[in-house]
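In this view, the complex is presented without one of its protein chains, the others remaining in place.
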Amino acid sequence: MKKIRLGVIGTGRIGKVHIATLVNNVPEAEVVAVADVNLESAKELAARYNIPFAGDKHTDIINHPEVDAVVICSPTDTHARYIVEAARAGKHIFCEKPVDLSIDVIRDAISEVEKAGVKLMVGFNRRFDPNFRKVREMVQAGNPHILKITSRDPAPPPAEYAAVSGGMFLDMTIHDFDMARYIVGSEVTDIYVKAAVLVDPAIGRAGDVDTAVITLTFANGAIGVIDNSRRAVYGYDQRVEIFGSKGMVSADNNFPDNHRYMSAEGISGSLPLNFFMDRYLDAYSNELKAFCDAVMGGGPVPVDGYDGLMSVVIGLAAKQSAAEGRPVKISDYAK
Amino acid sequence: MKKIRLGVIGTGRIGKVHIATLVNNVPEAEVVAVADVNLESAKELAARYNIPFAGDKHTDIINHPEVDAVVICSPTDTHARYIVEAARAGKHIFCEKPVDLSIDVIRDAISEVEKAGVKLMVGFNRRFDPNFRKVREMVQAGNPHILKITSRDPAPPPAEYAAVSGGMFLDMTIHDFDMARYIVGSEVTDIYVKAAVLVDPAIGRAGDVDTAVITLTFANGAIGVIDNSRRAVYGYDQRVEIFGSKGMVSADNNFPDNHRYMSAEGISGSLPLNFFMDRYLDAYSNELKAFCDAVMGGGPVPVDGYDGLMSVVIGLAAKQSAAEGRPVKISDYAK
Amino acid sequence: MKKIRLGVIGTGRIGKVHIATLVNNVPEAEVVAVADVNLESAKELAARYNIPFAGDKHTDIINHPEVDAVVICSPTDTHARYIVEAARAGKHIFCEKPVDLSIDVIRDAISEVEKAGVKLMVGFNRRFDPNFRKVREMVQAGNPHILKITSRDPAPPPAEYAAVSGGMFLDMTIHDFDMARYIVGSEVTDIYVKAAVLVDPAIGRAGDVDTAVITLTFANGAIGVIDNSRRAVYGYDQRVEIFGSKGMVSADNNFPDNHRYMSAEGISGSLPLNFFMDRYLDAYSNELKAFCDAVMGGGPVPVDGYDGLMSVVIGLAAKQSAAEGRPVKISDYAK
Partner (left out) sequence: MKKIRLGVIGTGRIGKVHIATLVNNVPEAEVVAVADVNLESAKELAARYNIPFAGDKHTDIINHPEVDAVVICSPTDTHARYIVEAARAGKHIFCEKPVDLSIDVIRDAISEVEKAGVKLMVGFNRRFDPNFRKVREMVQAGNPHILKITSRDPAPPPAEYAAVSGGMFLDMTIHDFDMARYIVGSEVTDIYVKAAVLVDPAIGRAGDVDTAVITLTFANGAIGVIDNSRRAVYGYDQRVEIFGSKGMVSADNNFPDNHRYMSAEGISGSLPLNFFMDRYLDAYSNELKAFCDAVMGGGPVPVDGYDGLMSVVIGLAAKQSAAEGRPVKISDYAK
């Protein structure tokens, strides 16, 4: 079997996850190179997973002659630049989200990718979750009217993180914006955000919010709502419900076990899987398999640069709506 | 609308339930007479529910000229005698279970009922529970292989109760024996009982058991299992599962509300409805409606004297199996 | 036991429900008079439930010397007028929702009630649903952040009904506005409505909508969302979820039975109880008991004129928000 040879840039949390997934669960993948500004970290992973090359520069990967495709797991502000360089080097690209926080920068990167004729896939892993995928499949049989996404994190990030990340809408809700487009199968046209600081006042002082209810309008007429919180004390809360002409499909949280205990005090059970590494374990495998399949089979990637662009467009519109207290048209951003 | 006129004998717990049900929920019923050895109790109920006559003798009811049908809620050892007297007086009869603890006595009572041409219905209310009824309906589409009944009480009766009641198999499991015949739609041919005293040693000293796993064989080839306990600390546990050629149908417990609470400590919810008055509220209404319908419409009663007989037959076989530690044939009893 | 003597005005669908409930399930109530413009209907009910008096004028009830309290079940446009007349006659009042579609008219009615020193309770029955009540009780232990209400009808009313009813926000969502205030325990301060016509174009031509996602802001900082549809093909969909500092409590739909069927084709079960008469059966009993308790015990009614006012205020704000496509302040209406 011919394999696709991959090079990974960045060995932080998500880089480690992707390398382990590629090695253990994607038989058609071969990780041939890894790089990180922290060379020790790259070397350690190379040793652990029997990867022939470890370097400390992203160009070590992009220019590596045996690398067919690069997996970009470096900090957000490097994504677009590395995409452009990899495209120019003729490599296929898997890039973590977000592509960038600037619409123009994303557009330029996409344009270079198209010029080079390589594939670019953006890491919206939740599309590959078995529950949400099943919901999406079933939606295609009907005409969606109302979408509901619940997305709550178990604990807030440090308040100062908002400045770097672009804030809750761009670091957390961005996944939900992509999920909304995916599930409904139509573009978002308008957004209205009601947000608040109810979890941690420090987040408010840093200029961000930690709680939100977001109304979306879709081109096909459907209406959606996303509710977000930075702190669900019971753990990671990730649910989807879609309602339409044929009925309703929903997907609940995932749980570490399904035991039910009935005692004199009441009925109890286990809390949901606590965070994204556990909850989306299968999704991480599935997305990398899908990328390798697309590159090897020659078909389109399932999440492309435009998807990466639109999630940021909606995120920026969300920030404006929250700031100005009024509905905002997506077309004012996406033009 | 013509109504059926009923007289109730016995105003203990179940008598009170039946009178309230008849007055409030069975529009075709009119309670015209009530009797209890405690005349005050009969008078109080008569006043409360606007019942024209209250007496202290069962013959007050059986011989009452306006009574079309009698509802027997007196102690078990009077059931068969009152059935016979009511039958001879030409009255239709609804009788609480068990008809009697002696097979011969039950047979004689049934024989008198048949001779008189009146209807006799035995109060196996669980057949009228909406969940179990739904299960029974669905079973009719397939070929049953395995039946599972879980039946556990929230708390044991006083140990001395066993002597009067005939023991756990005749006062508690008798309902499950009837449910087994009803759900599977076939007669029990063999029984094996493994029983123990795990809840209260006083029950053992009184010669009874408080925990049991009972294997049933049915004439149609199906196998069944009933598990019983006198004390489920989480409340009344009443479930049924039937498995066969077309799949499996199950019915869970009923709950007072369906709230789900997810906190930092875990997921929790409400315990099941705690005892039979709450759990089988609808079933009590439905069974009395069914009796009134059968009497007024002229059709057969849904639970007849033979059903009353068979549950006692199986109960006595259960006692013997538990005592002798071996499987017992029902035909050895039912001949 | 002393009883409260009630007179019922209006014997349409809800009038019939209330009379049956009062007679069968509220022992402390005695229905002594009933009136309807259709005298035959009033007489029929009087005969059926043994009610001494039947008339064809609301004044027959209000001026009836034995009536302690009136139950107003007549058309909406008579509610406020009958409240005023009943209050002046010194009668306590239970009135179906909405009190009126005009804020000023409601205010005047409340003012007359206060002047007369009688009690006025408005029929928001869902507050008395065991599930929602349990949720409300549990909310009181924490600090609510996000409220979610799903409220979908099984089938739309005739399009022309919108003109009479005031439209979806005033005939259907009004219940959800009251539920929102009840569950969160705080007043609504702002509303934003995104509405559409996705179910039936005739509803749109009649000037109404049939689908909506509604964002609410509360005085205590919480944010809420209501989603509505006039047609859920699977039946009546009534759910609540509240999230906050201590976790999340939710209440699912109610179902006619809890059977689960696993066949070669998949897992299946029964659809929810189909409409409000079935779903809110207990709630109707509970609310009338609560009214009778308040009148007899002298305490405050649990849903008063101000609650009746506020649900209409929010409903009118909703209409304006949907029409103008912008958030609206409740205080602009409620001043």
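Letters A, B and C name the chains as they come in the text, with residue numbers starting at 1 for each one.
Keep in mind that, in the parts below, contacts are C-beta pairs under 8 Å (C-beta built on N, C-alpha and C of every residue); 3 or more make two chains touch, one makes a residue touch a chain.
In this text, all values refer to a predicted model and were calculated from it rather than measured experimentally.
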item	value
Chains in view that touch the one left out, judged over the entire complex	A, B, C
Sole residue of A:37, A:89 or A:138 that reaches the chain not shown, by the stated touch rule	A:138
Full-complex contact with the absent chain, from A:106, A:121 or A:251	A:251
Omitted-chain contact residue, chosen from B:141, B:163, B:219 or B:233	B:233
Subunit B residues touching the omitted chain (full complex)	143, 145-146, 148, 150, 152, 190, 192, 194-196, 198-199, 211-213, 215, 217, 221-225, 227, 229, 232-234, 237, 243, 245-248, 325-327
Absent-chain interface as seen on subunit C, which is shown	232-235, 262-264, 266-272
Absent chain, residues of subunit A that touch it	24-25, 130-131, 134-135, 138, 246-252, 254, 256-264, 270
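Keep in mind that, in the parts below, only the chains that are shown with their structure count from here on.
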item	value
Interface residue identity across copies subunit A, subunit B - same or different by half	same
Dominant interface by contact count, named by its two chains	A-C
Subunit B and subunit C: spacing of chain centres that average the CA atoms, whole Å	40
Chain centre separation in whole Å, for subunit C relative to subunit A (CA means)	43
Whole-Å gap between the CA centroids of subunit A and subunit B	58
Multi-chain contact residues (two or more partners), subunit C	246-248
